[in-house]
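The complex is shown incomplete by one protein chain, all other protein chains being positioned as in the whole.
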Amino acid sequence: MITLASDFGSPYPAAMRGVICRRSGARLVDVTHDLPRGAVRESAFWLRETLPTFPPATHLAVVDPGVGTDRGVLVGRANGHAFVGPDNGLLVPAARRIADDDGVDWFHADPGDPASSTFHGRDVFAPLAATVHDVVRSRGIGALDAHERLSPADPTTVDLPEATVEAGDASGEVLAVDDFGNVVTNVPGTFLDGRETVTVNGDRVPVVETFASVAPGDPLVTVGSHGYVECDVNRGRGDERFGLGAGDAVRIA
Amino acid sequence: MITLASDFGSPYPAAMRGVICRRSGARLVDVTHDLPRGAVRESAFWLRETLPTFPPATHLAVVDPGVGTDRGVLVGRANGHAFVGPDNGLLVPAARRIADDDGVDWFHADPGDPASSTFHGRDVFAPLAATVHDVVRSRGIGALDAHERLSPADPTTVDLPEATVEAGDASGEVLAVDDFGNVVTNVPGTFLDGRETVTVNGDRVPVVETFASVAPGDPLVTVGSHGYVECDVNRGRGDERFGLGAGDAVRIA
Partner (left out) sequence: MITLASDFGSPYPAAMRGVICRRSGARLVDVTHDLPRGAVRESAFWLRETLPTFPPATHLAVVDPGVGTDRGVLVGRANGHAFVGPDNGLLVPAARRIADDDGVDWFHADPGDPASSTFHGRDVFAPLAATVHDVVRSRGIGALDAHERLSPADPTTVDLPEATVEAGDASGEVLAVDDFGNVVTNVPGTFLDGRETVTVNGDRVPVVETFASVAPGDPLVTVGSHGYVECDVNRGRGDERFGLGAGDAVRIA
């Protein structure tokens, strides 16, 4: 199985699917092609939250504002999964979470001589994912060590910081805003234990377990599905209500 | 085969796909993940119009504004198809249409102890769909009766009302607006038989068989692909032209 993720929208993902189908019989499963455009850190967050739900697979992901520069081409291996994408940090948090206590083995891949300098999803990463998938399938994931196009590498990383929690006061930031407008912070959900209300940057809001605990249009704070504190609105947009976007500082007390 | 439908947009459907792939080798086919957000009745309409085109399958659908409350977890069975989703009416019209004259058997499922109170698509419904699919595949759809997690249930229903037609005058409502802006009413298409024009809430419009029968930008009334009267604009948006949205009353004469 090859999973596909990108910020390409439409129709460019089709060319990646076509290239892979031409080279491999692998099953294709789309993760999403609506990752936040050019936003490597937020996209890394979403991949970390979704790729671990899959069984061992080759995960192809492309959010690549440095396409055509000398940024490297990265292949990773952890816990039976393989990873293929640009060496800009995009896949590192996902691979580390899948690795759990084991480490991740990282490689740089020879990019070859791509047909374009602007669409490495089609010209570099999709064919490489087909190759990696077929190597893993035919010879086992250990065979990546011996592949002539791969050499050991230290990957570029991205920073998905942890919040600081002190004496009932949490200082963190917004990791991502989802499609519903829910504001996902990096404050651990356990911070809400035993609280009935909190302030979010000074704004007092009820702490609840479900969206439906407040009236439609009303704000709430809850433990989201990622295990972090989320600032949401029942059937509305938390990002607009709280004036928060990815990367913004948030203080919860 | 498991079909997937939700109002999740992106990237949450990926977690449902991952969870299912981890538990089942079932073929996955997306219906859509852009059902009208939180709109159970309109979504139920779209599922009723699309799921019956499929061969027997396990249909997973999640539009779930009551996620995390005590709303039940529903499993259905009709005509070789199985249905998995929240007990809020979402799947009832689709299952009844697929059942045709036969009835639908409904069950409540034990939700287990979900990891989150906000993402039951990932934590409850996707694993349950994988289980239902594998029970049906290995032991036949009749085996759902004996499954330890299922007990017979009366489902919550939603109202997809029929229009009232009297003496050339139809009083109905808008069931849905599609992606093109076409306004789908609940007035039967046969109402248009023999008419060259009708009024839509007082506004006189030609009755035609195809969009291209009127100039681009001009309004029209036609029998839509669902068999109902639709209020459309050729290469434009009927909802804007007629000022109509889902749930609005419409009088056609």
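Note that the chains are named A and B in the order they appear, and that numbering of residues resets to 1 at the start of each chain.
One rule holds in what follows: a residue touches a chain if its C-beta (ideal position, glycine included) is under 8 Å from a C-beta of that chain, and two chains touch if they have at least 3 such contacts.
In this text, all values refer to a predicted model and were calculated from it rather than measured experimentally.
Contact with the undisplayed chain is limited, among A:R41, A:R77, A:R122 or A:R241, to A:R122. The omitted chain makes contact with just one of the residues A:F8, A:W46 or A:F211: A:F8. Of the residues in chain A, those that touch the hidden partner chain are 8-15, 17-19, 21-22, 28, 37-38, 65-69, 115-119, 122-123. Remark: the residues of chain B touching the chain excluded from display are 1, 3, 5, 29-35, 46, 49-55, 57, 178-180, 209-212, 222-225, 230, 235.
Methods note: only the chains that are shown with their structure count from here on.
Inter-chain spacing, taken between the CA centroids of chain A and chain B, is 31 Å.
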